[in-house]
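Showing chain A:
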Amino acid sequence: MIEFQLDETSGVATYLQLVQQVHQALRMGMLEPGDQLPTAQQVVAKLAINPNTVHKAYRELERDGLARARPGLGTFITRSPSGTDPATQARFLTAMTDWLRSARSAGLGPDDIEAIYRTALRACFAEGAA
Partner candidate 1 sequence: MIRLTWLQFRAQAVTAAAALAAFAVLLAATGPHLASLYAADGLDSCHGGSSCLSPASYFTGSLSQSPYGVLFLLSTGVILLAPAVIGLFWGAPLIARELETGTAALAWNQSITRTRWLAIKLTVIGLTAIAVTEALCLMQTWWAAPISQAVADGSGAGVAQSRFSQLNFATHGITPLGYAAFAFALGVTAGALIRRTIPAMAITLAIFTALQVAMPLWVRPHLAPPDHTVRPLTSLGGAGPSQTGPGGDIFTLYALNIPGQPGAWVLSSGAVNAAGQPVSTTPAACTSVGGTGVSAGAQGRAFPPGQGPGAFVDCLASHGIREAITYQPASRYWRFQLTETAIYLALALALAGYCFRRLSRLS
Partner candidate 2 sequence: MMTAAIEASGLGKAYRRAWALRDCTLVIPEGHVVGLVGPNGAGKTTLLRLATGMLAPTCGAITVLGQRPAAGLAQLARVGYVAQDTPAYARMRVADHLRLGAWLNPGWDDGLAQRRIAQVGLDPKQRAGSLSGGQRAQLALTLALAKRPELLLLDEPVAGLDPLARREFLRGLMEAVAEHGTSVVLSSHLVTDLERVCDYLIVLVASRVRIAGEVSELLASHHRLAGPRRAPGTLPAGQDVIEQSHTDKQSTLLVRTDEPIHDPAWTVTPVSTEELVLAYMNPANDIPARRPQLGVAS
């Protein structure tokens, strides 16, 4: 289970520090979907902070879709911060591999493919959430 730290001198609000530490742990692979986050009581016993701060941090994680509170059981990680669950990622990976193969057989090189990708990425996210 992840163990939270608190840096009092950083000027960052406590609840944000907790959120950031969860993001970091997910990125580093120390936390995985399905893992339970420490209960407010456990965090408070270690850090001597206001339990509302822990609840606020966990609510923020829930809003971001990273975690979910199950009443009576605890708060659990639902997915990694990349934004999707492994099944969806696998689907798009397959679609991308197929497209790359057909682009290659059409004669496009890596630089051409990268240029096409970047143009499309910019255009897609510029029009806002699709």
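Please note the rule applied: a residue touches a chain if its C-beta (ideal position, glycine included) is under 8 Å from a C-beta of that chain, and two chains touch if they have at least 3 such contacts; residues count from 1.
Picked so that all candidates are chains of the complex that A comes from, given by their letters.
Since the model is a prediction, treat every value here as computed from it, not as a measurement.
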Inset, instruction - Have a look at 1 or 2 and point out the one touching chain A within this complex. - result: 2
Legend entry - For the chain A and candidate 2 complex, residues of the former touching the latter: 6, 8, 11, 13-14, 40-41, 44-45, 47-54
